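One chain of protein is taken out of this complex; the other chains stay put.
Chains here go by letter, A, B and C, matching the order in which they are written, and residues are numbered from 1 within each.
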Amino acid sequence: MADVVRVVAADDPVRPLFSPAGELTADARGTLGLSPDELRDLYHKMVWIRRTDQEALNLQRQGELGLWGPYQGQEAIHVGTVAALRPTDWIFPSYREFGMGMCRGIDPAEMLTLFRGLSHGPWDPRRYHFAPLVIPVASQVPHAVGMAMGSRFKHGDDVVLSTFGDGATSKGDWHEAMNFAGVFRAPVVFLCQNNRWAISVPLAKQTAGSIAERAQGYGFPGIRIDGNDVLAVLAAVRAAAARARQGDGPYLIEAMTYRMGPHTTSDDPTRYRSETDLERWNVKDPIPRYREWLQGQGLIDEASLAAINREVETAVEATRNRLKSAPVPAAGEAIFGRVYQHPPDSFLEERQEFESSLESN
Amino acid sequence: MADVVRVVAADDPVRPLFSPAGELTADARGTLGLSPDELRDLYHKMVWIRRTDQEALNLQRQGELGLWGPYQGQEAIHVGTVAALRPTDWIFPSYREFGMGMCRGIDPAEMLTLFRGLSHGPWDPRRYHFAPLVIPVASQVPHAVGMAMGSRFKHGDDVVLSTFGDGATSKGDWHEAMNFAGVFRAPVVFLCQNNRWAISVPLAKQTAGSIAERAQGYGFPGIRIDGNDVLAVLAAVRAAAARARQGDGPYLIEAMTYRMGPHTTSDDPTRYRSETDLERWNVKDPIPRYREWLQGQGLIDEASLAAINREVETAVEATRNRLKSAPVPAAGEAIFGRVYQHPPDSFLEERQEFESSLESN
Amino acid sequence: MEPVTMAKAINLSLRDALAGDDDVLVFGEDVGTLGGVFRITDGLQKAFGSDRVFDTPLAESAIIGICIGLALRGFKPVPEIQFDGFIYPAFDQIVSHVAKYRNRTGVSMPITIRVPFGGRIGAVEHHSESPEAYFTHTAGLKVVAPSTPGDAYALLQSAIADPDPVIFFEPKARYYLKEEIDTAKEVPIGQARVARGGSGVTVIAYGPTVGIALDAAKAAEKENISLEVIDLRSLSPLDMPTILASLQKTHRAIVVHEAPVFGGFGGEIVARIADDGFDLLEAPIARIGGMDTPYPPARYEKLYLPDVDRILEAADLALAYG
Partner (left out) sequence: MEPVTMAKAINLSLRDALAGDDDVLVFGEDVGTLGGVFRITDGLQKAFGSDRVFDTPLAESAIIGICIGLALRGFKPVPEIQFDGFIYPAFDQIVSHVAKYRNRTGVSMPITIRVPFGGRIGAVEHHSESPEAYFTHTAGLKVVAPSTPGDAYALLQSAIADPDPVIFFEPKARYYLKEEIDTAKEVPIGQARVARGGSGVTVIAYGPTVGIALDAAKAAEKENISLEVIDLRSLSPLDMPTILASLQKTHRAIVVHEAPVFGGFGGEIVARIADDGFDLLEAPIARIGGMDTPYPPARYEKLYLPDVDRILEAADLALAYG
């Protein structure tokens, strides 16, 4: 009866980097090998994606966007993850990973067309190795595993990052995907952004167990880390990705964080959570925390901080302008254009009819 | 970050009964408190359900049944489980738990009508607290959890047993149900009959992890035990049920066993497994093993063994006769009779038409 | 009584059902503390406690799956699926169990699955689906969709009281329309209503399209065209007598739903009329619905969905036919 695949410590290059409480150790922080520019860039990116988040919130209030799902508080995960991966490593996001997409080089104005009601996902995922934002919770996790299996079949040296929320871990698809990943030893890093809320449902009502510890049941290691420390995220994802890349299979990282804003602009969190909780997490806000660290290390001064802010403001203004001036695709193309590569005749006729009815009105 | 619900040893009344290898300890065996009659009855039941299994196999070969799914090798689980529970505790079986149904008092001839193509499940589950055999793998697990939640809501003192195969643990429904059980602290005992095969797929291709250890990830304990020892099964289920009954929530038992026969009569296991594997498990056959133990304890003699065999033969013959003489329900009733409690008029008209077309032919 | 929105009417109906029968349970994602993303369950947990009205983990298949066990135990579960597009993960539990469990066991399954459905709310993907045809084709289920606050109240009472499973589709674009309601009025499952009498063409609609059909009827009147609007309310079973009675007058029909036309529920309606009412028909029955594409981005939904113009055009064609 002793045929359980035990994941032994030697298989786990992530755990030694962290304290039992999930903090990146000082030693590990010292050996990340990032240049001062790279370290400053992480900060720059976090400021940029937060400012863009705020701008999107404004745009929604102004009626320029139909909906917005803020990721405030989760920037360390967005930025640290992308920095830890190669550009050819695929990322399969859920719907809140706008900041990750920005870090991958997708124009935020282009991505915003989704929230502006102009598209369901305008970019080509293959260009950025960044899959579309996916709304049905957890349904993207098997996609990531399929890609990782494909990487193995093609003897690729890329790995896949699959990210999802705490709520997503309750879904059947999440489980099926985790189990497939274990069986096929797929090169995939699972990254749970445990922001403690699934709309109004707090973590304690989402599960009575531990998300990170579930990995063991699928035959690979898992760890719970501080998700509000950009370097901790970077270190964990990098080590887990390296492990996957060398053929040792999946890894599950549970990054503890907090959804500082509402679930989306349609949500009213005052109905279900208190300000004190939020205040507790304000202290752990990943951006000031990292800024203070950079300052403590003498890696950033007031002038560079000001420069970053200026650059970010310029970028955000440009994004806003690009968004507002973005052309509205023609209806026929928007509705019919991408459904099939080989559209049936009857489908083309329907499109034709639709388009002529538009003209006649 | 230290908010994981840890299941501590004090919460786990099952583990102390077992060695780390999952064997019931001699001490625990001694304290089961079963009378000699009860101990002999377990043997009697195992022989009875195995003989009925063989008979069903024969009946299938003779064309009296359309299909049969033998449970040979898993009798210790069937018998031990039912003996461990109160008659008012609900059991939610998968499709292979025919023997459990027999132990619950359902007439095997009645149950066999399912495999004879006469019904989808003829008994009233509420009468036997035994849910229907369910074919879509793992789909019955949330039903069991719903019943257990209901028990809690009604302040009942009954518990629920949910059983399934190793293959079932790969399904999303299994996971969702386990997680619900943890969150709602539902009084349910999960019993995995790990018979090492899901049709042709061996355990190692089903999962790279450990089934029992998954429980931790849902916030309750789990254990892997020897499923070919009827007393081990009885002890584990009884202790887990007692724990659930007193409000301490779910428990997962992974009972290791072996599917000695084909998946069903449609299956040809020679295509995917070797005889040697089977031989290895023959040695652990739950019936001779328990007989030897009873004999060693001086609890059973040749005369009682012979008497048991005679009784079983008589019972099986009676079952066969009842099956063959079972009336074939009228088609209108069989097809339309149980779909709705309040059938719509159009539905009744369709039934009417159907029935008159039968008459006119 | 003050005029109430459909959202409020459903809330009242749930409240009365919970108050009237201890076995009624309301649960789903965010229905407890928050009161639902549409506030349909607002205040219910406070009033009835968290053993009767509760939040679940995020798992639609289990939300429906537990209903089977609860129903076996004697409960009347009223789960909520948060949006139309999130009912698909529960499809197996609905089709293989909710619809078939009584047929398998003889035990009734008084389960009412509430689903906000339809578009026209400017939402992102998966929030504007019209999946009703997947359920009307599933034997063992009853499928209803009210279009007014009063019908929503009454039909939900009927659904919860019904011993068989009911899929209860709520036209979310109409949640905030107000009307005076009479909570004593009964609306049995299986009865359509003539929402507006007329003599020229019968327009058959349900849920979100009833309003459009009525608007079209008003507009048509100005051109001296008389449209009779039937609000099906119940899709399965389908009230053919009411439909055929209307056809006796009009001899022409149009079917309107938001779902794509191909393989949609409109096909069933047309096929039945073309069979039972073959001799009545004086023109082909137009089906007006969503395009045969996935639901488009919000900016395009008005063009995608049935509207007054498309109904009027179809009415003109039907009247000119022959």
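One rule holds in what follows: a residue touches a chain if its C-beta (ideal position, glycine included) is under 8 Å from a C-beta of that chain, and two chains touch if they have at least 3 such contacts.
Everything numeric here is computed off the predicted structure, so don't read it as measured data.
**Student:** Which of the displayed chains are touched by the chain that has been omitted?
**Tutor:** It touches the following shown chains in the full complex: A, B, C.
**Student:** Would you indicate which residue among A:Q74, A:T163 or A:N179 is in contact with the undisplayed chain?
**Tutor:** A:N179
**Student:** From the listed residues B:G172, B:G227, B:G261 or B:P286, report the one that touches the chain absent from this view.
**Tutor:** Selected residue, touching the omitted chain: B:G172.
**Student:** If the hidden chain were put back, which of A:G69, A:P132 or A:P269 would touch it?
**Tutor:** Selected residue, touching the omitted chain: A:P132.
**Student:** Of the residues C:T136, C:S158 or C:S234, I need the one that contacts the missing chain.
**Tutor:** Here the residue in touch with the unshown chain is C:T136.
**Student:** Any idea which of C:M6, C:V270, C:A298 or C:I311 touches the chain not displayed?
**Tutor:** C:V270
**Student:** State which residues belonging to chain B touch the missing partner chain.
**Tutor:** Spelled out for chain B, the touching residues are 66-67, 95, 114-120, 135-139, 167-168, 170-173, 198-201, 205-207, 266-267, 271-272, 328, 331, 334-336, 339, 347, 350, 354, 358, 361.
**Student:** So that we can see where the missing chain sits, which residues of chain A does it touch?
**Tutor:** For chain A, the residues touching the absent chain are 90, 92, 120-121, 123-126, 131-132, 134, 136, 139, 141-154, 160, 172-173, 176-177, 179-180, 183, 338-342, 344-347.
**Student:** Where does chain C touch the missing chain, residue by residue?
**Tutor:** 61, 85, 88-89, 91-92, 95-96, 99-100, 103-104, 125-126, 133-134, 136-140, 236, 238, 259-260, 262-268, 270-271, 274-276, 278, 283-287, 291-294
Following the convention adopted for this analysis, only the chains that are shown with their structure count from here on.
**Student:** Taking each chain's centre as the mean position of its Cα atoms, how many Å separate chain A from chain C?
**Tutor:** The separation of the two C-alpha centroids amounts to 36 Å.
**Student:** Which positions in chain A are in touch with at least two other chains?
**Tutor:** Counting only residues that touch two or more other chains, chain A contributes 170-173, 205-207.
**Student:** Quick check: what residues of chain C touch more than one other chain, meaning two or more?
**Tutor:** Within chain C, the residues that touch at least two other chains are 57, 59, 61-62, 89.
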